[in-house]
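Right, I'll just put the structure down here and ask away after.
One protein chain is absent from this view; the other protein chains keep their places.
Should a chain be cited, it is by its letter among A, B, C, D and E, assigned in written order, with residues numbered from 1 in that chain.
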Amino acid sequence: MTDTWLTSLITDTPQQGYELAITLSRRGVKYTQPDMDTLKKLRPEYANSAEGLTAASHVIAVNFQTVAAANNYWRG
Amino acid sequence: MTDTWLTSLITDTPQQGYELAITLSRRGVKYTQPDMDTLKKLRPEYANSAEGLTAASHVIAVNFQTVAAANNYWRG
Amino acid sequence: MTDTWLTSLITDTPQQGYELAITLSRRGVKYTQPDMDTLKKLRPEYANSAEGLTAASHVIAVNFQTVAAANNYWRG
Amino acid sequence: MTDTWLTSLITDTPQQGYELAITLSRRGVKYTQPDMDTLKKLRPEYANSAEGLTAASHVIAVNFQTVAAANNYWRG
Amino acid sequence: MTDTWLTSLITDTPQQGYELAITLSRRGVKYTQPDMDTLKKLRPEYANSAEGLTAASHVIAVNFQTVAAANNYWRG
Partner (left out) sequence: MTDTWLTSLITDTPQQGYELAITLSRRGVKYTQPDMDTLKKLRPEYANSAEGLTAASHVIAVNFQTVAAANNYWRG
């Protein structure tokens, strides 16, 4: 992957930080499986499975820890 | 998702912080599967499974780490 | 859940902190599945399974990280 | 459980800290399933399974993070 | 493994840090299974499985926490 997709972990709001955590989580998948057709085929496998959705939320939570720390928890 | 649902990680009490951690955990699921009908159908899959409930509590625990750190652990 | 069950993360001893971590872990389950009868039925599913018990201990470990940090590790 | 088993997270050496992390991990199992006979029966289930052993090592790693932080990583 | 592959956790940008986290995650696999032929055979097992891809992204997220902290979150 040669495109630039991550230049900063700083966001204006916690919600934008949470959405950045989602981006980070999805990039981890894309780096591992870059073929978009395969990814589309696999989508129902986790998006329609309680276990898959919980696992996805778990990865987001780990990345959100990183983004939140980077932003000093938006304590302002 | 364009609605605003997360404007701050600061809460008055640890219990409110824990409940915010639950909200964060659920949002991770909703961002991944936005269709509410699908989510309702999947609910029994984890809410009636010991493994699913433990996994849900795990994600909440990770998010609670973030919220608790943001609030300096409500040390007062 | 409207009852108050968590007013502080501070405990006198590490052991009380560990027990608070257990409470936090169980609450994560109860918030997700509030029906006590269902919870009782599911208990043998994880309490008699090596995998379920290890998963339970994992969630406790994550919550204990939070409680221990809150208490400055009871360094005294 | 009313016995006292955890009075401090401070240890003299990193190895003792690692062994304390093992104790913490096992206690998480015992609090969830206090019946020793059941625990003994379940032992082969994880001690003879690669997945079970990796999961056990994972929980120890999480608890070792806590113990190591408590001891300022024995940097002394 | 006697080659030198990790001399610093410091990177210029968060994206390079994320890519270092991927390297760390892959090295964990290679240290455990050094045989490249076996690794190639196993690749479809996780790269074509939603569960496997989420698990891969999870490990990357944990390593990214480490790299991000090392770089003070590129706040500079």
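General observations
The criterion applied here is as follows: a contact is a pair of C-beta atoms (placed from the backbone, for glycine too) under 8 Å apart; a residue touches a chain by one contact, two chains touch by 3 or more.
The shown structure was predicted, so the numbers you read here are calculated from the model rather than taken from an experiment.
For the omitted chain, the shown partners it touches in the full complex are D, E. By the touch criterion stated above, the residues of subunit E touching the omitted chain are 4-10, 24-29, 31-33, 38, 42-43, 45-46, 49, 51-52, 55-56, 58-59, 62-63, 65-66, 69-70.
Although one chain is hidden here, its contacts on subunit D can still be listed: residues 13-15, 18-19, 22, 46-51, 53-58, 60-62, 64-65, 68-69, 73-75.
By our rule, only the chains that are shown with their structure count from here on.
For this pair, subunit C with subunit E, the centres built from the Cα atoms lie 31 Å apart. In this assembly, the C-alpha centroid of subunit B lies 27 Å from the C-alpha centroid of subunit D.
In subunit E, there is no position where the chain touches two or more neighbouring chains simultaneously.
Contacts between chains, counted with the stated touch criterion, involve the pairs A-B, A-E, B-C, C-D.
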